[in-house]
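Some chains omitted; the rest stay in position.
Per-chain residue numbering starts at 1, and chain names A and B are given in the order in which the chains are listed.
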Amino acid sequence: MGSVGAKEVPVLLSPEGLRIDGRKLDELRPLSIRAGALHQADGSAAVEWGANKVLAAVYGPREVHPRHLQQNHKAVIQCRYNMAAFSVDERKRPGLDRRSQEISKVIGEAFESVVFVEEYPRTSIDIYIEVLQANAGTRCAGVVAASVALADAGIPMADLLPAVAVGKVGGAIALDLKKEEDNFGEADLPMALVPQSGRLVLLQMEGHLTEPELAQALDLGVKGCREIYEQMKRALRERYAVGPTAGASS
Amino acid sequence: MSEEIDAEIRTTHVLDLAAEGKRLDGRGPDEYRKITIEPGFVTTADGSALVRIGDTAVVAGIKLEPGKPFADTPNAGVLTTNAELIPLSSPTFEPGPPQPGAIEVSRVVDRAIRAAETIDLTRLCVTPGEKSWVCYVDMHVIDHSGNLIDTSLLAALSALTHAIVPAKRFEIADADYPLDIQHYPIECTFVRLGDAIVVDPTFDEERSAQGRLTVATDEAGHVVAMQKGLIGAFSPDDVKDTVRRAFRHGDELRARARGGAP
């Protein structure tokens, strides 16, 4: 969005109401979730979602490092969202830029809203999200992966956190934008839902939406999150039905 | 330790009051603290403002310098937004590199300014692909009594509104000229205190909050940016209601930023 001076905007919506990849407005990209994808982490998950490839690992509850962050009455949640240098078109310098730091913060706060942190005082629960291949919606893919990784690690939570971005493309509210839609679309609204309470713990937005459009986007996002929720539960059932498996790729 | 207990007592007090529909400073849930805007506060800047919301104060300064456009936007100037949460302004801030809190303020303000297309960046291009103006928006928080986002954006917008492009000094044009402002984004921040959702939180209210929500609107009826922060949750209906309130406040604050008069 807001790509100043961009050359030409592609047609994002066909006359039949179909999107550049043939999806309907309320249709998700293909999503695959595998719990327990890594060996070292206490819990982990690999998510492939459209052309996104995202890993999440959870370590903890463990000693807090650095020490002065330790809290007497609860666990601290430390979240690190990071993009691999090769995950985007133009090589990204290794290390956390300001965008990654902001995303790390809001994702960490989202999970601190559902994890029963008071059960593990003086410890740290560390969530690491690595984006290996990015194609819009990586923070939501990261939340989905981290959520499953937390469950895989046996961390008690009020609920899993499905997440999805809603946007506006070609004048219409659309679910789960892919890169071209995000680049040339009119709005982007990532969110994460607590399905049982129906409340949002992550919500960001950028672009142009009228009040009715915003309401519509919220409702569509909630609907999308509920679909994703089912897939997350399925991934966890598979993990415990068939026992631990290895491999970050399918 | 007494600091920790003190914070806990205040939190309980804030929440108890909220349950009765009250606030520590006597405001209603939808009432801002007193706002003052002092444009032109810093004469070394190309545009500036000191904005206070209650006891919170932010000085924003604009600097325009010739630079190079980004490779992917050769016809546009560059906008750089930075908030400094210096340790002078709060006992909770420490010296050192920007903390996540400062980065969040910078980015949320930046997002509103950018998404609203506040300034027409193509008009800051001098020679396509070679030379363009870099517009630095620096927000210096000098007193932190809560609601840094709204105060910082208001300061940035007021400073931009009065900014002059120093084209003569840099020998790029024969005369300086005002920066061209296209749109006027305003951010309104709310926090949840139990069942209540109140606007313009104080520092104590932020510390007690069960979620924070910022909504940026423009003068044409768009939501241009949002950010949920802190630990806590909002229902979609909460969000819709908050957006409605943000539009109401937006109009009032926008008039203040554009005029600069009290």
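Simple rule for what comes next: contacts are C-beta pairs under 8 Å (C-beta built on N, C-alpha and C of every residue); 3 or more make two chains touch, one makes a residue touch a chain.
Fair warning: this is a prediction, and the values are worked out from it, not measured in the lab.
> Tally up each chain type across the whole complex and write it as a label-plus-number formula.
Full-complex copy numbers, labelled as displayed: A x3, B x3.
Here is the rule we go by: only the chains that are shown with their structure count from here on.
> Could you give the separation in Å between the centres of chain A and chain B, each centre being the mean of its C-alpha atoms?
That gives a centre separation of 26 Å.
> Can you list the chain B residues touching chain A in their complex?
72-76, 98, 100-101, 103-104, 106-107, 111, 114-115, 117, 121-122, 211, 213, 218, 221-236, 238-240, 243-244, 247
> If we count contacts the way the header does, which residues on chain A are in touch with chain B in the complex?
Residue list for chain A touching chain B: 1-6, 98-99, 101-102, 104-106, 109, 112-113, 189, 194, 197-211, 214-215, 218-219, 222.
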